[in-house]
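One protein chain omitted, others in place.
Moving on to chain A:
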């Protein structure tokens, strides 16, 4: 560490005798004691060694804020740890100097007391540790009497050159992330059924025709007639996306004009189905719309569906 040992001082500052016994030493370190300009941050490390069992009373620490008219305390951080048979309390103080120096000079940074305490068997013991004052060398930023210029703007010096940053890693990262985002669109599109994932329009009538042919082979008689009607019902429902009752037929044809050509047959089908399921004339219903006719109707509807 290029830190400079600035002050090493056994704590003879405090007059309190018990404190002498408990505080083993206070040590201040700053990176350098000179060459600070207006606005510079000054990190200071204060190591306080005390007897084991003692801890720092935090409220006794100085509060960040103005210390003198030219000096601010910016932050205080504390570390406590055991070091050999002593306890090390390390304060990391950051000062900021606002001294606008006209020449190089040394200023005194005031010290401050902190309190340590031990909660022993005999009760609470406290002692005060004085962090000593120290010297800070400040330097001027500019000449006192600069060369005379006509244009006052020329008194301003050019800024220091900022290092040129390499844009390549950032560009590469951006491109990679962009590619990842584009890839993430694929599962999203799948989830939302966009574009190529859009569901293909179902063909309920075509499916119905297949189902009808299956039932035709399996069942027979009255049940088969009803089954055929049901197949056609389900196909109409699936096309409409809702249940279509007999009275809804005009609405259905309005929404799906492709099937208008089969309007009469559909009306006959609904009338027949109504009678077959809800009336008392199942046989009559079967006569008005026999199975082959249902099949023809389904085939025609399937054809209309394909051309729609």
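Throughout what follows, a contact is a pair of C-beta atoms (placed from the backbone, for glycine too) under 8 Å apart; a residue touches a chain by one contact, two chains touch by 3 or more; residues count from 1.
Heads up, the rule we're going with is that contacts and distances are computed from a predicted model.
Asks: Per UniProt, what's the omitted chain called: "Heme exporter protein C", "AAA+ ATPase domain-containing protein", "Co-chaperone protein HscB homolog" or "Roadblock/LC7 domain protein"?
Replies: The chain we cannot see is recorded in UniProt as "AAA+ ATPase domain-containing protein".
Asks: Among the options A:24, A:234 or A:256, which residue touches the chain absent from this view?
Replies: If we include the chain that is not displayed, A:234 is the one touching it.
Asks: Touching the left-out chain: which of A:271, A:291 or A:304?
Replies: A:271
Asks: Consider the whole complex, including the chain that is not shown, and state which of A:32, A:58, A:243 or A:260 touches that chain.
Replies: A:243
Asks: Of the residues A:66, A:113, A:279 or A:292, I need the one that contacts the missing chain.
Replies: A:279
Asks: Spell out the interface residues on chain A facing the chain that's missing from view.
Replies: These residues touch the chain not displayed: 229-230, 233-234, 237, 241-243, 245-247, 271, 273-274, 276-280.
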